[in-house]
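One structure is given below, encoded as structure tokens.
Note that one protein chain of the assembly has been removed; the remaining protein chains are unaltered in position.
Right, chain A next:
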């Protein structure tokens, strides 16, 4: 009783802290608030990939324990560790705890767990026990999942080192990894989390928004994340970004050119910002040298360009 109320109180505290945090954003602390969001995204990724120690260290070092779900993932850890050890006990207990909600979402996770246990009995050649098990636990699912049930029941006729591909795949240890993934998906759905890590969602959006054909050229500035091999690899299948207004960046000052600092065109076709060209002219008696081609001309030869 006490433990139940303790967990409830903890949840209430966490919810309240999160609401306060959401409300606290305003113009002054924006960059710090964004920093906290970034840390939250990283902790979420760590927890989903089962890197629990890193998640805890990160959360403690940034003092965001109330904003992330460390405890919730602790119960997931138990189930995941057991499944990795090829035990279905904790997973079945979790299913029993959340029976009503799993039923509402028409989840067949429990069925898959039972199937796997059945296959393990067949692998150990405990045929009688396997049949009894099937009668007790698999039969109720027969109405909705008949085909799968039939497929697995046929394994009774084979040995675990069978060469027949259709049934060989059921005996592979990879099935356990599949169960772990399945559990994670059910777990996220139950707790209202997105099915993909937050990190991936934001990375995709960011990479797409930053991706332009210029990023893949050699002269790409190092400040652009897409100049790095890792990011380029991730961004390959993503769409390019789209713009509706021209944005020209001056080669000399690396600043944006706009109506206050308009672009000027040299006789050789290269374009730089008025600010940079004026500065150059003042230092050199009104003469301009194009940094990319070396052409020398007068400031008076330049033509202002209007781009929007």
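The rule is simple: a contact is a pair of C-beta atoms (placed from the backbone, for glycine too) under 8 Å apart; a residue touches a chain by one contact, two chains touch by 3 or more; residues count from 1.
Going forward, contacts and distances are computed from a predicted model.
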Choices "Protein transport protein SEC23", "Eukaryotic translation initiation factor 6", "ATP-dependent DNA helicase 2 subunit KU70" or "Protein RMD5 homolog A-like" - which one is the UniProt name of the chain not shown: "Protein RMD5 homolog A-like"
Touch with the omitted chain, as defined above, among A:64, A:82 or A:215: A:215
Touching residue (missing chain; options A:126, A:154, A:185 or A:246): A:246
Chain A, residues in touch with the chain not shown (by the definition above): 1, 5, 8-9, 12, 15-16, 19, 22-23, 25, 34, 37-38, 41-42, 45-46, 49-54, 57-58, 61, 192, 194-196, 198-210, 212-215, 220-225, 227-228, 230-231, 233-234, 237-249, 256, 265, 269, 303-308
